[in-house]
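For this depiction, one protein chain was excluded, whereas all remaining protein chains were kept in their positions.
We just call them A and B in the order they show up, numbering each chain from 1.
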Amino acid sequence: MKYLLNTWYVAAWADEISAADLLARTLLEQPILFFRDSQGSVQAIYDRCPHRFAPLHEGKRVGDSIQCAYHGLHFDGSGACAHNPHGDGKIPKAACVRSYPVVERDGLIWFWPGDVALADESSIADFAFYQQAPAAAKGKGYLPTKANYELLSDNIMDLSHVDYLHPDTLGGGALSSARAEVQELPDNKVRISWWAPNEAPPPAFGAHLKDPSIADVWADVVWHPPGYMLLRSGATEPGAAVEDGPHSVNLHLMTPQDAGNTHYFYANTRSFERDNQPLNDFIQQMLLGVFANEDKPMVEAQQRQMGNVDLLGLNPVLLPVDAGAIRCRRVLKRLIDSESAVLQAKSA
Amino acid sequence: MKYLLNTWYVAAWADEISAADLLARTLLEQPILFFRDSQGSVQAIYDRCPHRFAPLHEGKRVGDSIQCAYHGLHFDGSGACAHNPHGDGKIPKAACVRSYPVVERDGLIWFWPGDVALADESSIADFAFYQQAPAAAKGKGYLPTKANYELLSDNIMDLSHVDYLHPDTLGGGALSSARAEVQELPDNKVRISWWAPNEAPPPAFGAHLKDPSIADVWADVVWHPPGYMLLRSGATEPGAAVEDGPHSVNLHLMTPQDAGNTHYFYANTRSFERDNQPLNDFIQQMLLGVFANEDKPMVEAQQRQMGNVDLLGLNPVLLPVDAGAIRCRRVLKRLIDSESAVLQAKSA
Partner (left out) sequence: MKYLLNTWYVAAWADEISAADLLARTLLEQPILFFRDSQGSVQAIYDRCPHRFAPLHEGKRVGDSIQCAYHGLHFDGSGACAHNPHGDGKIPKAACVRSYPVVERDGLIWFWPGDVALADESSIADFAFYQQAPAAAKGKGYLPTKANYELLSDNIMDLSHVDYLHPDTLGGGALSSARAEVQELPDNKVRISWWAPNEAPPPAFGAHLKDPSIADVWADVVWHPPGYMLLRSGATEPGAAVEDGPHSVNLHLMTPQDAGNTHYFYANTRSFERDNQPLNDFIQQMLLGVFANEDKPMVEAQQRQMGNVDLLGLNPVLLPVDAGAIRCRRVLKRLIDSESAVLQAKSA
């Protein structure tokens, strides 16, 4: 499968990589080993010793390097062999592994699978709001999912599904009945927005309104290539300003493992009762249930019914509400095709 | 794999589909959803929403339709989209799924995977005897089996295996020693018969004879394409009329799931002690043991040793007793080839 290469992907939550523990994760079909060096900086190298192809994640950190568990060669964060314990200790020229640019920012580990010369940290999306929110007003998680990452993005870009898949929590019927507005933004972003005045709010917001039976319900998702979504949604007293009602800001970050598997990272913050820890515990439990027991099984079932064929290859019957998801797919395809063309021109 | 298409296949026992529960089953490599509409009539539709390819069996019945669990579209038994809950509710022309002719008869659900115009209910085999038998003289079951349906049919068409695979219950040595007669019948049926006078009867019949040590032993199987067998067998006092001795009438119905998996339905009735419930319980337990612990593992092992190659492709050493099974395979191949030729002529 073709992926966008010259872009930043989320590899992990920063707290998944401790000073002591190594993290092995397959991203874009490449086995990658993440570890912290003696300064605490995260390093990413190809997870396979070039000598006998042992997985380096079976080894251990020694100083700023990983010592292979099989024959003891050391590799540092640049991918260079830093030590050969055998015989005269000479290091063969070819004894190195690929390393990847890595940035730790806002509690996330980003990695760059493309041309190192093009890796520009300033292009990393700004998700600082999550770390800035108080501890009792937020939560996050990681859900490995057996489905293509675009199917998971589609799921977020078409929120009308909440009325059917999550009727008792996130859905209330409002979004299905509203017309979604789709807009292409600068930097290849896509926005989809729902505005449903005078509707029944979703239970999760209704409980925090004076009158839980009627509200102006809204949602807004901004997609960034290759698969990140900033989702804001809320409900407010009919006619009031949207920011006055309870609302939440969420991240849904999809990184492909391979054509049929995705590393799905999610996070959420809320605008109300931001120091209420028991409420936060309840909400995080509820959201984990929704994502792990409703979304994940559905998208995995969808993938199984589709087999290995891409969604558009099966000629889906599209509804107006699919406009956002389809726009994202087209933007991503355009970016990948354009990158491929440049690579082909270079190699020709 | 090629299957005979313009024919009726058994999809399920009627009691597998309740008023409330949906039944998802893959038949001839197609995922199919069976459900009862508000009148109790069984409907069969392709088990994949044309919108986003969610499995419809994850949804629920609403009126005469299935509501998709993902975005709430409704599909009725004709496969038409009966309701779109989104926006203005307009239903796209392409929003429909394939539906299949279905007939409920004699406790069986039959479905027709071929040309709808050719679906003729009068061609459904008459297996009414099973429902007509008293409750204490019959039993039935369903055994999904990891083997090709023709291997399972071969197993029934060559009953000599009972002497080796089921020596303590159904076999007694008589059938192996007898010569089997094979006969082609009208409507592409094939009969195979065994007549073994003055032999040791199988234990299951011997226990119901005055002298369990000697009997005229007989068996008779009529195969219907694509894979149904009506099996009658019994044992009688030497010289007496065959119907006077204990005998049984059985169904062995094989429906392909795919090249390597079969939905195997079986049923049996008997001629003796037809109101003896404890005896019936004992017999049903015994037969389930024979089919599930002896036949099924053997045919699955056979399939594993053969890999994905068809039986005849491996040049088996054939014995006279294989004549019935091989005749059925030839008839089925002739029917499939002839159907393919017609389809090719039409498309040319």
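Here, a contact is a pair of C-beta atoms (placed from the backbone, for glycine too) under 8 Å apart; a residue touches a chain by one contact, two chains touch by 3 or more.
Nothing here was measured: the structure is a model prediction, and the numbers come from that model.
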{"item": "Chain not shown: contacting residue from A:Pro92, A:Pro238 or A:Gly289", "value": "A:Pro92"}
{"item": "Among B:Val62, B:Ala207 or B:Leu319, the residue in touch with the chain that has been omitted", "value": "B:Leu319"}
{"item": "Omitted-chain contact residue, chosen from A:His51, A:Lys189 or A:Lys333", "value": "A:His51"}
{"item": "Residue ranges of subunit B at the interface with the undisplayed chain", "value": "154, 158, 160-161, 163-165, 176-179, 298, 301-302, 304-306, 311, 314-322"}
{"item": "Residues belonging to subunit A that touch the chain removed from view", "value": "31, 47-48, 50-55, 58, 67-72, 84-87, 92, 94-95"}
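Basically, only the chains that are shown with their structure count from here on.
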{"item": "Computed distance of Cα centres, subunit B from subunit A, in Å", "value": "48"}
